[in-house]
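== chain A ==
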Amino acid sequence: MPSCQVLRLLQYESSENDRRVLESESIWLCLSCDTCHSRCPQTINTPKVMYFLREESVRLGLAHPKSKDAQAFHKAFLGSIARHGRLHEIGMLMNYKFRTGHLLQDMTLGSKLYQKGKLELLPHGIEDKAAVKNLFKRTTGDKE
Partner candidate 1 sequence: MRIGYYPGCSLTSSAREYDESVRAVCEMLDLTLVEIPDWNCCGASSAHVAGAELALGLRARNLALAEAAGLDEILAPCAACFNRLASASVELADAPDKRQAVSEVIGMPYSGKVRVLNMLAVLERFKDQIAAKTEQSFRHKVACYYGCLLVRPTKVAQFDRVEDPQSMDQIMAATGAKPVRWSSKTECCGTGLSTITRTELVANLSGRIVADAAKREAVAIITACPMCQTNLDMRRPEINQKLQQKHRIPVLYVTQALGLAMGIDPQRLGLQRHMVPVELPEPEPEVVTTDDDDDED
Partner candidate 2 sequence: MADDVFEPKITAFVCNWCTYAGADLTGTSRLKYQSNVRIIRLPCTGRVDFMLIQKAFARGSDGVIVSGCHPNDCHYTSGNYHARRRWMVFNDLMEFMGLDMRRITFSWVSAAEGAKWATLVNEVTDHLRELGPYTEYQRLLNAGVA
């Protein structure tokens, strides 16, 4: 369903329609390109709405099956930052692949990237790793 229908359903303020939205795949398709926001005559920040709906759908366990990969990606990404303070692309990608089972995806691309010097095998963390770990702890509890 297009985003106008997502918002229309929410305007009903009915639990039934809310559920239809939270279970939809639509809310996971937004690229946050912000084009709609910049052209909206009512300045609705649709990407922000979509962020919120995703959080809600995960929290309530209603997330669309196709969103699994995206969720796994975010987990892998955040895990990498929480550990090193910066993103370690290979580590993150391996983590993502294990989480999703897409073990063979982009295998050839990966080796090409490595040849071009675009992938670092070892993570380059920051000095003050404790600072970032604390940041995670204070804002999200103890989980990564």
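Keep in mind that, in the parts below, contacts are C-beta pairs under 8 Å (C-beta built on N, C-alpha and C of every residue); 3 or more make two chains touch, one makes a residue touch a chain; residues count from 1.
A quick word on the picks: all candidates are chains of the complex that A comes from, given by their letters.
In this text, all values refer to a predicted model and were calculated from it rather than measured experimentally.
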{"item": "Complex member touching chain A, one of 1 or 2", "value": "1"}
{"item": "Partner candidate 1, residues of chain A touching it in the complex", "value": "29-35, 37-38, 45, 51, 54-55, 58, 69-71, 73-74, 77-78, 81, 85-87, 89, 93, 96, 105-106, 109, 112-113, 116-120, 124, 126-128, 131-132, 134-136, 138-140"}
